[in-house]
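Here the complex is missing one protein chain, while the rest keep their positions.
Which chain is which? They are A, B and C, in the order written, and residues in each are numbered from 1.
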Amino acid sequence: MRKPQILVIGYGEAHCPPEAYKTARVVGAEVARQGAVLVTGGLGGVMRAASEGARNEGGLVVGIVPQSEKEYANPFCDVVIATGIGHARDFITAYSADAVIVVGGGVGTMVEASAAYLQRIPIVSIRGSGGTADKIADSYLDDRRLVKVEGETSPVKAVERAIRSSSLSPRV
Amino acid sequence: MRKPQILVIGYGEAHCPPEAYKTARVVGAEVARQGAVLVTGGLGGVMRAASEGARNEGGLVVGIVPQSEKEYANPFCDVVIATGIGHARDFITAYSADAVIVVGGGVGTMVEASAAYLQRIPIVSIRGSGGTADKIADSYLDDRRLVKVEGETSPVKAVERAIRSSSLSPRV
Amino acid sequence: MRKPQILVIGYGEAHCPPEAYKTARVVGAEVARQGAVLVTGGLGGVMRAASEGARNEGGLVVGIVPQSEKEYANPFCDVVIATGIGHARDFITAYSADAVIVVGGGVGTMVEASAAYLQRIPIVSIRGSGGTADKIADSYLDDRRLVKVEGETSPVKAVERAIRSSSLSPRV
Partner (left out) sequence: MRKPQILVIGYGEAHCPPEAYKTARVVGAEVARQGAVLVTGGLGGVMRAASEGARNEGGLVVGIVPQSEKEYANPFCDVVIATGIGHARDFITAYSADAVIVVGGGVGTMVEASAAYLQRIPIVSIRGSGGTADKIADSYLDDRRLVKVEGETSPVKAVERAIRSSSLSPRV
């Protein structure tokens, strides 16, 4: 039985406020502490912060980068998936998630959340982290109401909720 | 010199109100009349309506379907691109557009509009057509303000605006 | 009823001998004369040669490029599909073909032929054009014998055979 794979998405490197970086690091650390595998898009900003947090707690970190070269991944990834398909890799990160946690983010984050939503993968949004996270917390992404984006203020509770809502229980 | 490629996106088959279908057909017809190539996701709903409209006016219709089989395309496509990459084809439709026109739509439409936005491709939204189109008309999709989604009420003007804002002039 | 889409594949720009370029131009011209749509990978070498040939005969030319920017396409494309997925677009060119014609080529050409073979799309190889074309002419690509690669020496006959073997008849 594999462990739940928790995808953390949000602000990219160029637009990541220090506060969101800190939050993402706590989220990543919690993913590791609660016995799940961390999955991210493998680059900077929130992706790097979460990876750093999980790595520091001894967790397993998977980075799925848009490029065809593994070298683009941040240094906290234990496993690097090099897709070579550019932004379209946002669908792969989403499909590979048992649940998603959103920390801030712009339109790319919205794409990943939308991909998860279309696949009915549970999404938890960190309230107060800005951008996409605040925009979609406690709402449905369209009229089909496929899955509700749950809002949480505490990173610890967000990770608990993500793991609980994934169809897999952790192996601790 | 090739003609401008105008992408029309919006409600899929299962969720397309009759009013949006009519609007999309008029948009497609206008794309053909104004000498541009129509590009769509190749399936039903707004994609089919726009294709039907353009075909009736003797325009060139390109359908880019998610499946690996061309047979999934609606019967109004002159050229069918079978991608086999599922929803990720939304990035291909967006990248293949010189400009985009939005007619209603759900979260999949938001993904395509976001992909175009990230690439700085001009987007025109039909006001009053519902869903995503109304949600994003006259706004920026995130704080980076990469490109403004222009709102238009008239399909004719929307097509004029889309062609004008594309970096290519039509060959009529 | 749409016209058959004939995909021409082979040597890329950096490795295309003048003889293969000439052959590909004749093949492209024949595709247009025989009333089919030409599809290529949209770049240089055999892709450009075939596009030039078809364009000169007034045919419709579709280029499907690996990049996310349409500007990479050769100037003979009437329709440009920008995929942004790199080499993986070889599957899209293959899936979009009603039949494939091979002119020389290296390992990338083998990938495209293999993708067509896996989908049971008819393949015709120009004998004497070198590389992959000569390697696979008159053979099966693996033990499953899904579809035989037909060898032809004459470009005219190769195009006739490709169109005949596609499940669509041309609209002339």
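Following the convention adopted for this analysis, contacts are C-beta pairs under 8 Å (C-beta built on N, C-alpha and C of every residue); 3 or more make two chains touch, one makes a residue touch a chain.
Here the structure is a predicted model, which is why all the values come from computation and not from measurement.
Trainee: For the chain that was dropped from the view, give me its touching partners among the shown chains.
Mentor: Within the full complex, the chain not displayed touches A, B, C.
Trainee: For the full complex, which residue in C:Gln5, C:Ser114 or C:Ser129 touches the chain that was left out?
Mentor: Candidates C:Gln5, C:Ser114 or C:Ser129; residue touching the omitted chain: C:Ser114.
Trainee: With respect to the chain omitted from the figure, which of B:Gly12, B:Gly41, B:Gly59 or B:Gly84 is a touching residue?
Mentor: Result: among the candidates, B:Gly84 touches the missing chain.
Trainee: By the contact definition given up top, give the residues of chain A that touch the hidden chain.
Mentor: Within chain A, the residues that touch the unshown chain are 2-3, 5, 37, 60, 62, 64, 68-70, 77-85, 88, 91-92, 95-96, 98, 119.
Trainee: Identify the residues of chain B touching the omitted chain, counting contacts across the whole complex.
Mentor: Contacting residues on chain B, toward the hidden partner: 68, 84-88.
Trainee: For chain C, enumerate the residues touching the unshown chain of the complex.
Mentor: 15, 85-88, 91-92, 106-108, 110-111, 114-115, 117-118, 131-132, 141-144
Keep this in mind: only the chains that are shown with their structure count from here on.
Trainee: What is the chain whose Cα centre is as far as it gets from that of chain C?
Mentor: Greatest centre separation from chain C goes to chain A.
Trainee: Go ahead and note the Å separation of the Cα centroids belonging to chain A and chain B.
Mentor: That pair's centroid distance is 30 Å.
Trainee: Find every residue in chain A that makes contact with two or more other chains and list them.
Mentor: Residues 85-88.
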